[in-house]
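Have a look at the structure below before the remarks.
For this view, one protein chain was removed and the others were kept in their places.
Residue numbering begins at 1 within each chain, and the chains themselves are lettered A and B in the order written.
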Amino acid sequence: MTQKKLSKKAIPYLFILPWIIGFLVFTIGPLIFSLIMSFFDWPLAADPEFVGFGNYIEMFTSDKQFSKSLVISLKYAAIFVPLNMIIALFLAMLITQPVKGVKVFRTIFYIPTVISGVAVSILWGWILNGDYGVLNYLLSLLGIEGPKWLVDPAWAILAVIIASAFGVGSMMLIFYTDIKNIPIDVYEAATIDGASPARQFFSITLPIITPTILFNLITSIISSFQQVTLVMLLTGGGPLKSTYFYGLYTYNNAFKHHKLGYASANAWVMFIIILVLTALVFKSSSAWVFYETEAGGVAKKGKKAKKGGKRA
Amino acid sequence: MKKKLVAMLVLAMTGTMFLSACGSDGGGKTSDGKAKIRFASWDEAEDVDAQQAAVDKFNEAHDDIEVTLEAYGGEFDTKIAAGMGSNDMPDVMYMWNYPAYAQGLEPLDSYIEKEGEDYKSNFYDTLWNYNSYDGSTYGIPIGFTTHALFYNKDIFAEAGIDEPDNDWTWDDVIEASKTITEKCEGKKGFSFQMKPDPYDYEMYLWSNGTAYVDADGGLDGNLNSDKAKEVFQMFQDMEKDGYAAATEKSGTDEFRAGSTGMYVYGSWSINTLKEDGVNFGVVNIPSFGGQDSISILSSSGISMSKNSKNKEAAWEFIKFWTSEEMNKERIGMELPVLYSVVESEGIMEQPEYAPFYTMLEQSSDYTPASFIYDGWSELSESLSLSFERVFNPSAMENVSDVLDEAAQQ
Partner (left out) sequence: MKMSKLSKIVIYILLGIMALYFLSPFVYMLFTAFKTEAEAVAYPPKLFPAKWLWQNFTDAWNSQPFGTFLWNSLLVTVGTTVGQVISCSLVAYGFARFNFKGKNVLFMVLLSTMMIPWDVTMIPQYMEFKMFGWINTLKPLIIPAWFGSAYYIFLMRQFLMGVPRDFEEAARIDGANAFQIYWKIFMPILKPSLILVGVLNMISVWNDYLGPLIFLQDRSKYTLALGLAAFKGVHETQIIPMLCITIIMIIPPIIIFIIAQKYIVEGTSGSIK
């Protein structure tokens, strides 16, 4: 009897066992190691030296770039995260419309996502070049003098946002998969009730996909703080350090200035910030995310799902 | 119980990593007993094939050594940093940034000494300064570039003015730029980088008789000296007056496209310009009038890891890689660094290469601030921002104010 009970208790752990093993073997060691490093002055080739909270104190007291980069990244996240999610959701709604040729558009919207990041950065560098770029050339044909995208600090962050929105396809695909799996009869019932498409979207689609909204929200907060490749190759952090994102700041401290300990401290401060943001989002999520497994979910979805209907 | 086990496992894991960060492991031999040498280069794409062929040749001639080539390309620094940080560096590697990596490299002076005086004196002398740090030699020169003035012959013809020569001053450049900008529609006479690499830019200060720092690494009175300000002011004025374009990148693309008449750059772009069929010429960097112009050197050397297990074999390979034969082999990829090779191959008779050697000879006795100033990499980042504030068209700040501020750090 007790044996059976024990094994029943162990079942959930068996399911998550692969991740636990992977975490213990591959992840936690390096994580702890980097935490330890953050308390050292750790040059590349010489012996490390213990400095206690020295790195953290330096960040908050004497390193001006720390707070500047933090503000830049917060600003970027504040614009990019909602904008990206709205575009992704908008596109996902567009490509679920039952019109002819929609498949082709689906692929078109997804193409940029599969282009390698290095090539994307170089491509946008060409397009956005102030004097010789294609975009400004096209604008000049219309008689508009385009801004110096990558030279004027006022435009540069927008340039980065335009270039990074190019890769919205993954998020679109996630929303799309979720929307596609909403049973069609849910909508049919609503149409009979005379609900307008807009109303259907807000009262049916949106609540049902809240779990994926939560997912996209959290992962895009994380990725916007870790944005490195694009800014490194597109703007190099400039002009005038206006796009010197926190991720780039950390990366440069590690690989340009070779201050591995300091970079680790940078990373752990960022970790705390993201963790707090994520925790806040999770806390709030009980108010706006509806799970079927919890009481008070959108019960309709499940019941109808059993009938096997789907949205074509 | 379980918790304890997990905790111990994690601790053991981290501990082992910690140790391997400080110590180093054994080995260094291939299964058949040959000394194993890992050799890292920054060459890319097609050039790697030529290098692999040379490495194969070395391996064939040596029964007891096996060299493997690792081509890191544009990500060379990331890769070397990762290798050095985790104590797993290649035995032999290309090197340029000695101040940053010297701690992980083997001093080579005693090896050089053993080869005799003739070995050392066949290299262009200036190059040794650039391959040393803190009094020790850490690399053997394999290539270099100085900078020179590139000009587009077609544009000069279009504007109807004389082409630059080796005695040009900046006043001549400004004069010509004016004419080009006025006569050729949509073109600028000259271009320079809006965000120059501070390492490179110091050559203009040298040419005008000053430098970023004095021998003790002090900035004040040097970086912001009148002569330094003069240099920055001249470039800023050219941009303000509309005769020069401040480019976002190196300026090569604009020059290739025929949008600019002149720019100063290293020998890196020569192959590209030839392939494009640009009708270009190369002359010495213009002078400020008083003295010869000076160029910065971007030097490439080949270095040995101080942790290499097979230092003798590594040196054997370095010697091979820096030999006359290999210098000749690499012509087209790299400017040869041996007097004997430059002579035997008639390099000085080739007008597109000769200026780089003249600049090299004119530029001995100068040491870049990166070799003097502790923490150059951070200073460089902050200087870069200061320079950008002077040259970025949306900032164009006052030269004197910016440099005075920059000198106070």
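As a working rule, a residue touches a chain if its C-beta (ideal position, glycine included) is under 8 Å from a C-beta of that chain, and two chains touch if they have at least 3 such contacts.
What you see is a predicted model, and the numbers here were worked out from it, not measured in a lab.
Undergrad: Touch as defined at the start, partner being the missing chain; which of A:Ile57, A:Val71, A:Ile86 or A:Ile108 qualifies?
TA: Touching the chain that is not displayed is residue A:Ile108.
Undergrad: For chain A, which residues touch the unseen chain?
TA: Listed in rising order, the touching residues are 9, 11-16, 18-23, 25-27, 29-31, 33-34, 37, 91, 94, 97-99, 102-103, 105-119, 122-124, 127, 132, 134, 137, 166, 170, 173-174, 176-178, 180-181, 183-184, 187, 191, 197, 208, 211-212, 214-215, 218-219, 222, 226, 228, 247, 250-251, 254-255, 260, 263-264, 266-268, 270-271, 274-275, 278-279, 291-293, 297, 299, 301-303, 305-306, 308-310, 312.
Undergrad: Residues on chain B that touch the omitted chain in the whole complex?
TA: Listed in rising order, the touching residues are 13, 16-17, 20-21, 38, 42-46, 48, 52, 68-76, 78-79, 82, 85-88, 250, 252-253, 256-259, 266, 268-269, 272, 275-278.
Following the convention adopted for this analysis, only the chains that are shown with their structure count from here on.
Undergrad: Which stretch or stretches of chain A touch chain B in the complex?
TA: Answer in residue numbers: 24-25, 28-30, 32-33, 36, 43-48, 129-132, 148, 150-154, 236, 238-241, 252, 254-258, 260.
Undergrad: Given the complex with chain A, which residues does chain B contribute to the contact?
TA: 6, 9-10, 13-14, 17-18, 21-22, 77-78, 81, 84-85, 100-101, 103-104, 194-195, 245, 247-248, 253-254, 257, 259, 377-378, 381, 385, 388-389, 392-395
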